[in-house]
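Apart from one protein chain that is not included, each protein chain of the complex appears where it belongs.
Labels A and B are assigned to the chains in the order they are written; within every chain, residues are numbered from 1.
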Amino acid sequence: MTEPLLSVKNLRVEFPGPRGPVEVVRGVSFDLGRERLGIVGESGSGKSLTARALLRLIPPPARVRQEALRFDGMDLAAMSERQMRRVRGARISMVMQDPKFSLNPVMTIGSQIAEALRVHGTLPRGQIRARVIEMLTQVRIHDPEHVMGLYPHEVSGGMGQRVMIAMMLIPEPDILIADEPTSALDVSVQAQVLDLIETMIARNGMGLILISHDLKLVARYCDRVLVMYRGEVVEALEAGRLDAAAHPYTRGLLESVPRMNETRRLLPVLDRAWDTEGRGT
Amino acid sequence: MAAPTPPISEGPRARHRAWDGGTAVLRFATVTALTFLGLLAITFFIGRIVPIDPVVAVVGDRASQEVYLATREALGLDRPLLVQFAIYVRDVVTGDLGTSLTTGRPVVEDLKRFFPATFEMATLGILIGVSLGVPMGVTAAARAGSWIDQVIRVLGLLGYAVPAFWMGLVALAVFYAGLGWVGGPGRIDIFYDGVVPTVTGLLTVDALIAGDWQIFRNAVSHLVLPSAILGFFSLAYIARMTRSFMLDQLGQEFVTTARVKGVSPRAVIWKHAFYPIRVQLVTVIGLSYAVLLEGSVMVEIVFSWPGIGNYLTTALLRADMNAVLGATILIGTVFIVINRLSDVLYRVFDPRSR
Partner (left out) sequence: MARLHLWLTDDAPASRWQAQAGQAFRVARSFARSPLAMLGALIILVLVVTALFAPWLAPYSPVGQNLGERLLPPSWAHWMGTDELGRDILSRVIHGTRITLLIVVMVALISAPIGLVIGAVAGYFGGWTDRVLMAITDVFLSLPKLIMALAFVAALGAGLQNAIIAIAVTSWPAYARIARAETLTFRNSEFISAVTLQGASSLRVISLHVIPLCMSSTIIRVTLDMAGIILTAAGLGFLGLGAQPPLPEWGAMISRGRSFILDQWWVATMPGFAIIVVSLGFCFLGDGLRDVLDPRQREGR
């Protein structure tokens, strides 16, 4: 059997707290091939930190430890910062939550996208502009030449997120991490953005890690789903077989979603009685 | 009783909204004019609380009652305060600041003669402050918490804790008397004084215009120490503000985006984090230039520098109020203009406020 594209074993992230270190990611392990993996969990469950730990982007005072963090035959954990920079963007990249904050407010959209290409030096200068325009067209922006000259605050949230996707995909990475890519957007454009990500992933044959708090949404766009709770993976499921969920937390999540033709008078809230370690809220 | 629920005034925040050419210029002019009027109101007020009777100051205390009253009328001191103030404003605006008791010349002429020396020293000072302070602040922020950050922090706080005049004295003792690295007090050695024709009033520039390298070198050797001291104080403030702006930026999500793209740490810092703060920095530099002009008063005394500060303090000790208030108005005006200009620059150069 060949090695998976990305392999994470026993990943742990801890922060110093008033009563000694607090572990926020507590031994997460998974493998990823050129497939779509969803990570679901409530806020504070450690899903975003997991994503950032993959890119080694967790700043001190947090500490990251792992048994293994391998990507394409390389040991990410042992890499120097310089080597790591060649992986970021070029091989693994990430779309973040809110384009309002994740795009540089004082650089034009065109120059931000071009920079993603330029830092990895894959294209001669003269071709960069054409490539940026092509990429913007691919993410369904109609007037790319005009949009290139705009500043982020001049475009809508949905368009901002498409710009972000263009920027992250332009160096043609192998894995895209999408960290809550639609939760800051208008409901009407959420599906557009996710469909776009799906199409682009399929076209380039990439791996995707989609992070969200929305179990149904993740199940729709992914092949496999990991459910995280309090820093641990409590359940791993095939996307098509959510009803096979065994863990009480996953079951609770599923129960609390309203259905078509709802017959229940009250939607159940999450019952955390099974969680003896954490305190219910 | 009904609770008072007036609309909350928008205050300065409203000023930072859209940049609309016409109204903005009008607004700029109004605010500047009002602030200037405020400055004059304060100097007028100070002039009135002087315990010295201005009439006696002119006629002497042995003058007869008639002479006293006539002079009082001639000076306009019998009129209502508001009228007096209006006359005062008119005089100042038309460039009449009265006559200095010390030099016997119109204050405006004195100021013209003394200002270039201050300007020369302060400008070199701010250049030193900016060229060292900005990189120091950026470095401190990029390595927040490291020993280098601590050193820069303490150095910055020293700028708030060391008296400028004391530092000037110690520096003179060490670098001039002790090591002989620089020229002593004054702008130039007496030997060279008045050799090059005055064009700009800035000795270094005038020497260059005259093509006299010896004088240029001499002037620079006198200029460099007081300027470096002023530079140190603006450096402290600039480095501190740069650090805090940078920390703010480095915590932003778009900086993470840049790192995700694989941008080098250097480019993350200078291109992504520093670029957005350059406009804020302009404001800070403007402000510290204004503060530095003010601080030059103390340094000028220590270095016997023939600038506004020396003029002002000499006048102070002789209770020469026309000269004192004239110099105060000049420094205050420069202060106001710099303050207002940096506020405008802020809005012109930030794409978000366009």
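Operating definition for what follows: a residue touches a chain if its C-beta (ideal position, glycine included) is under 8 Å from a C-beta of that chain, and two chains touch if they have at least 3 such contacts.
None of the values given here were measured: they were computed from a predicted structure.
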Touching the hidden chain in the complete assembly: which of B:132, B:162 or B:209 does that?
B:162
Answer key for B:55, B:196, B:215 or B:312 versus the chain not shown reads B:312
Write down which of B:26, B:127, B:151 or B:173 is the residue touching the left-out chain.
B:173
Pick out the residues on subunit A that sit against the missing chain.
18-19, 279
Using the document's contact rule, name the residues of subunit B that touch the chain not shown here.
1, 3-4, 6-9, 11, 34-35, 38-39, 41-43, 46-47, 49-51, 153-154, 157-158, 160-166, 169-170, 172-173, 177, 240-241, 243-244, 247, 290-291, 293-295, 297-298, 301-302, 312-313, 315-317, 319, 321, 324-325, 327-328, 331-332, 335-336, 339-340
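One rule holds for everything that comes next: only the chains that are shown with their structure count from here on.
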Which bits of subunit B are touching subunit A when the two form their complex?
252-254, 256-265, 267, 272, 275-276, 350-352
Listed in rising order, subunit A residues that touch subunit B in their complex are 55, 57, 81, 85-90, 93-94, 96-98, 101-107, 115-116, 119-120, 151, 153, 164, 167-168, 171
